[in-house]
Each structure stands twice: as C-alpha cells, then as structure tokens.
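Excluded from the complex is one protein chain; the other protein chains are retained at their positions.
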Amino acid sequence: MKVKDVAKRWEVIIFLLLILEILLVGIFNSSFLNIRNILYSTTDFAHISLVALPLTLVIITGGIDISIASIMGLTSIVIGSTWSLGAPMPAAIVLGLLSGIAAGTFNGLLVANTDIQPLVITLGTMFLYSGIATGIAGSLGASGYNGIGNFPEGFLSFAYGSVGIIPSSMIYVILFAVFLGLILHRHRLGRSIYLIGVNKEAAGYNGIKVKKVIVIAYTLTGLGSAIAGILLTSYFTSARSDLGSEALLPAITAVVLGGTDILGGSGTVLGTFIAAFFLGVLKQGLMALGVTNNVSQVVIGLVLILAVAAKLGIARYRKMSGNKRISTE
Amino acid sequence: MGVEDQISDSSSSPEDNLAALKGIWKSFNSVAVLKGVDLTLERGEIHSLLGGNGSGKSTLMKILSGIYRKNSGKIIIEGKEVNFLNPSQAHEHGIYLVPQEPKVFPDLSIEENIIIGTKYSLGSKTREIEEAGRQLGFTENLSRPAGVLSIAGQQLMEILRGLLRNASILILDEPTSTLTFKEVESLFVQLKRLKDRGMGIFFISHRIQEILEISDRVSVLRDGVFVLNETAGNLDEKQLISAMLPDDRNPERVRPVKLSASDMDKPVVMSVNNLCGEAFDGVTFDIREGEVVGIAGVVGAGRTELAEAVIGIDQNVTGEVAVQGEILSRRNPGTSIEKGVVYVPEDRAAHGIFLDLKNLYTTTSSILPKLGRIFIKNAKEREIGEGFIKKLGIKTNGPDQIARTLSGGNQQKVVISRAMACGPRVVILDEPTRGVDAQAREDVYEIINGLTDAKVGILLISSDLEEIIRLSDRVLVMYRGRIINELSRDDLTIENVTSGAFGVIQ
Partner (left out) sequence: MKAVKDLLKKREAAVFLLLVVLVLGVGIVNPIFLKPDTLKGVLDNSLILILIATGEMFVLLTAGIDVSLGAVTGLSAVVAGLSLNAGISYGGSILLAVGASLAAGIVNGFGVALLEIPPIIMTLGMMGVLRGLMYIITGGSWIDTIPTGFKNMSGVSFAGISVFAWIVIVMSVVMTAVVKRFKSARIFYYIGDNEEGAFFMGISVKRGLFFAYSLAGLFAGLAGIVFVSRIGFIPMQTGSGQELRAIAACVLGGVSLSGGVGIPLSALIGGLFLTTIDSVLVFLKVPAFWNDAIAGAILLVVVLLDFRFRMLLEVKEKKERLKYIRISRNNETGVVR
C-alpha cells in the first residue's frame, strides 16, 4: 500500500498543479477557462506528448534518445517525397511510419548490442537521420523553408479534425497513452522495462531478455516520433526536415516533470501525460501574457533543470538522514 | 594448550615498532567487526594476516590506511599517535594500501598513473620511478598507457605508487588471488627486496602455502579478535588451520541426517563435465535428486565463476552441462531457467534483487511469461507472492513492500522465493546466508530441506564451513579453480574442509 501511495502522490501533485495552472492562466485570460479552448490548446503540444510518452519507457530503462526530433523530420520528408514522386497518400504515410519505426529499431539495436552509451549513439543517429532527411528534401528541391506541400484534403484533416469538442490530435495522444500505459503497467514487457531500469544486471541474471526489451523500447520511441511527424506535417501542410527540431527539450522536460527518474527505474505513462499537458498549458498561458514561443524556452529549460535538481536533492537528503540513523561514528 | 598461549609477547616497546594498533574497535550497523584488536608491525618485516570471510582483516587494514575510521583505539606510527581522516593523510605518514582491484587510468601513461595525486610534476621523477621499477622487475615502458598492463603489472604499479609516496608501510590486500603461479613467485621476490630495505609489509591472504613461504610473522583473526600471533618459522599448516576454526568443532546436525545409502541410486538431475573457463579448470561433478552437494572454498577459488558458467552468464567456457540427461548447448540465464536450473547469486544487491521495487516483483521476475498470456494477471501474481511470504516466513507487510526496506535475511528469502517460483530441478545457492541473521538462517536451512524433500538437487556454495557441513550430503573442495577433493558424509570434518579450502589436503 505504501508504494501505491508514493506513486499516486506525484501524479496527483502534478495533476493538481495542472488545475492550478489552468486557473492561474484563466485569471489573466478569462477566455481560457472555456473547456473548448483548453482542449484546443493541446493541439500545439500533441506532437511533444506523442514523443514524450514512449521516451518515458526508454528513460526508465536507464537510457535516453535524443534523436527523436530528427526521426520526426525524417518521417515527414519520407511522406512528402514519396507523395511528390507520385505515390498514393496512404502508401506515403505508411512508408513514413515504417521509416520512423526503422530508425527507432536501429537505435535500439545499437544500444542493446554495444556498450556505447545511449546518449552517444542517439547523438550520432540524430545527426544521421536529420542529415538524410535534409538530403532527400534537398534533392527534391525542397530545402529550407519551402518544404513539400500540396497534400490532399483528407490528410489535412488528420491534424485539424475533431470528435465532438475533443481535437483529433488529443485523441491520438490519448490512444497512444493508453496503449503505452497498458504495456508499461500491465504487460510483462513493461515489467521487464522496470526491472532493467532498476537493476540491469539482475534482470539478466533472472532470465529477462534484456536486449529484446531495449530494442522494443527504442522502436516504440521511433513509432511515437513517426506519428508526431505525420501530425506535424498535416498541421503545417508541409513536409520539412526540420519539423520538431525544438521538440527535444520539452519532451525530456515532460518526462522528468512527470515523475520519471532521469537515471532510470521509475516513472509512469500517466505522469508524463499530465506533465506534457501541464507544459502545453504553460506555453499557452505564457502566450496569453505576451510571451512568445521562443522565449517560453527559458521557462521550460528552467523547469527541466529545477525538476531534476529537486529530485536529486530530495533523494540525497533521504539518503543522508537514513545514514545518520545507522552510522556509529 | 590454550589458544591464548600462542600469542607471543611483544618483545619491543611501542617506540621501536614501525606501526602499532591498539584496542581497535569497529562496528558497522551495530555489528562489531573488530573487537579491541592489537597489532604491530616492525621494520623489515612481512606480517601476514589470515582469517575467514568477515573476520575483519580487510576492515582493519582499511582503518590503518585511512579509508575507514575506527570507533575507538589508537594508531601509533613510529612512536607518534595519529588519526587519519582520509587516505591522503595516511599517505603522508608513509602508509600505502595496494587495493585488491588496482585503480588504473588506462589511457594515461604508466608514469602518470603513478604520480597522480602527488605534488610531483610530470617527468620530474621519471628516473626514480624507472630505477624503482627496475628493482621490482617491472619491465614495461613507463610511457606506455596503463591499459596495456596485466593485473600483475597493475599491482606492481600500485606498489610503485606507494614507493613514490615514500611509503614505509605497504599493505597488500589479497594480492595473489588473480595472479598465476609465476607472477606470485615474482611478486614475492620483490616483496623480499622491499623488506630488506626496511619496509614493513602487511600481507592479507587466504593461501596458507604462500603465507608460510613469505611471512616473518603471521596473525590469525577470527570473529574480530586475534587468536594467534607467532613467528612464521614456528608454524605449520595444521596450526594455522586449527587457529581459524571455531571452538566448537563438529557441530551437531540439528535435523536428521539423510540416509546416504540410497544416494547413489537416485537419478542424476544435473551433470557438469570438464567445464573450463578463466577462473576454473576441468570441473566435473554430478548432482542427484534431493541431494545437497556443497562446494567449499575461499575467495578466488572460482566457485561463483563456476556457477555463472553453468547457467550461462559467462559464455566463454568449454565443457558440458546436462540436465536430466539433456545436454544444454548455448546456455543463458533464460534457457537455464526453462530447463530447470536456477541460480541464487552471491551478490544479492547487485545481481539478485530489485531493491527499489516491491518484493513481489523480485519474486516473479523469472516467471513473467507464466503470469498471464497477454497481460499480467495481478491477482495471480499476488497469490504467488503471498504464497511464498507465508511458505518461507518472510517478515513483511505484504508483497508490496519495497525490497530495500526488508532486513537482509528477508531479502534473501525473497531471492530464494524467486528461484522457487520457477519450479526448478536444480537450485544453485551461492552464499545463501551471507548477511542474514541467525533466525532467518535457520529458516533458510528449513527451506533447503523442503526443496530436497521435493526432489530438487542443490548445489551449495558457501564460505561458512559449519553451514556446508551441516547441510551437505557431499562436499567438493575447490581451490584455485580446481576441485581438489571430494568428501562424503562420513569423511566430513571441519578440519578436512577448511584445510582443503586453504589448499592443504590431509
């Protein structure tokens, strides 16, 4: 029971913070307190959530993936380029998805089979994937700010549609969150992820297929990035290699703020989901105050540093007071 | 002739001693590891410390070298009382500890490795180091990166570190456990040279033969007290071994002895054939249904490495392992568990238990596929967890309690429950009662009994010789990678097992 309480505590806290935040923003901008508006504001952040959710799994295993933004761009370009070369839209989308998944799998294979740090590997692949995306875009004459456009109507509704008052993008996020949540919290794959994150060696000794689990975790991140890439392409009606280039910072912040330990071993999908929401509302709120997108980075950056520092500080404090009790010196 | 008579008088006054430790007490978590011990070291003397696991010799040396702080007592170096707060202060007083695992900076030059942390600048001491190295038989070029050194070379490098810091007292902690015979010989020649130059050397080892070869004096530590302190020339193996034995030899078996007559008829449940690896060689043995085969030995004997090779954690081995007649090719922990061989690791915290998760998660960590086809059936999982809590008498609030908050004994029970959950045919227990309180220990013995009643074969690796004798039907004694003796129930005496573990066959 004690464990459940602890787990519940952080998600509840961040949820309460979210409510508080919405109310605060509402004070400055009364139109914000409309449910429709609140939900609409999530569309801006949907792509971050889509990436932060699977990233949670990767970070729980003790790893990290900084190539997510590049995979988004790569997916976008693959869709755009195959479309402009004459492929039917559904095929282009599928190809885009596959390329994102493949990118994630490649990351996972390298992480699982070498002792090179995940940070280093995904640094290299980030470079590689964004480079490939830029290269493909360039050879089709779509470099820089132009991108590839002229997509069919149906595709555009992907990002802009809605079911009732809930925007489609939020539905995708919720579906993905449910999917990942089920895996992480109810399936043995998720259990393996926690075991690996808490004690990778012990997991191996206990017969867990560590390599397989790691590959799957990174593949899921590739999938999330791919879906985010599709969403962004639809949202901007243009396929560009630099889509989502600013996503890394908010995504990692969402994961950490959601209660996941950056060193691995703990975290929940729900926490990340709420935290992403929190950051999305934060951005909206700042915008209402006249703070532009670019400047809100300062706030997000600070949130990241403070969240991690605070968690480390608390852990160290607990350890020290624990030691004081047992020490005989 | 009591044990007390064997302690010789200190023939020199404190001022003559190079080092004197008096009345040293040290406790960890209110368990006393050193109980008011005295020890001296003379100039030009090699003084060996001998004792079983947990006897306190390593702790004492770490206190001397500034890594740990004593709870009470005095340390006197060359007549002056000192108090070390950290290793650097010990260095300043001429004390250097050569750790069991040398601290190497692989990409930096050997020379730089040696002067790290000292006030000397690069290149200012090259000639001195070269000269000292030459005298130690150190042949490696100082400008090569330290990563090229073998373990023996790394040790010499650590000794050079001590020399550069003008150490007058050198402490060697189990220096020979990873060395080949030739390397040991070489090291001994160097140690003798150093001793001739007036250095005092503390030498910690498990190898009686080596101790008798190299030492001027030998002290035996048992349960935190020195029980023997004598000139090496006056000692032989027998005396050393009996000094290490507890006062009550041949403890009675609390539970009925299993009838050994029918043992040979029982089917073989696991057989190991000529297993060879880095830490062991030519290991061959069988385990029968319901039999407890004990493997006795000391640190460095290669027992844990053997166990890890059997279940496939270490893949660089040759030889065969067969379970119920079926040869296991391409072993790994997962397939071993499937075939019915489960390993309860020696290092519980590092390899056996998930400390920051519910104890339930550790219990079920090896049987995840069995918890449900698609999703984990929580109810089923809890049932398993609660079942084991009851069956093994694990003192906990329930399956949800975080493992870290359980006592050592209960943590061990959780690890064992994980093994039992697999429904194994063979359980390899590696130091199952290390860090476990007395009551839990008895519980674990009951559990083992229960397993053997269920026809499970047990391979018991333990440094607790009483434990091995109490539980085993047969004992294999392992020394430096080889099984040098097999003792049946009738031949089992604590002397036999102990001496074999220390390399002496009687």
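When the chains are written out, they are named A and B in that same order, and each has its own residue count from 1.
Just so we're on the same page, a residue touches a chain if its C-beta (ideal position, glycine included) is under 8 Å from a C-beta of that chain, and two chains touch if they have at least 3 such contacts.
Every value quoted in this text rests on a predicted model; they were computed, and no experiment measured them.
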| item | value |
| --- | --- |
| Full-complex contact with the absent chain, from A:L175, A:L289 or A:L302 | A:L302 |
| Touching the absent chain when the full complex is considered, from A:L17, A:L39 or A:L123 | A:L123 |
| Residue in contact with the excluded chain [from B:V31, B:V189, B:I327 or B:I505] | B:I505 |
| Which residue of B:D281, B:E320, B:D400 or B:E466 touches the chain not shown here | B:D281 |
| Contact footprint on chain A, counting only the chain that is left out | 64, 66, 110, 114-117, 119-121, 123-132, 134-135, 137-139, 143, 248-249, 252-253, 256, 262-263, 292, 294-302, 304-305, 308-309, 312-313, 316 |
| Residues in chain B touching the chain absent from view | 86-88, 91, 103-108, 112, 116-117, 121-122, 145, 150, 180-182, 207-210, 237, 276, 278, 281, 316, 479-482, 484, 503-505 |
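To be clear about the criterion, only the chains that are shown with their structure count from here on.
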| item | value |
| --- | --- |
| Contacting residues of chain A [partner chain B, same complex] | 1-4, 182, 186-188, 191-192, 194-195, 198-199, 201-209, 265-266, 326, 328-329 |
| Interface residues, chain B side, partner chain A - complex | 27-30, 69, 71, 313, 332-334, 336-338, 343, 345, 350-358, 361, 365-366, 368-369, 371-372, 374-376, 397-398, 400-402, 418 |
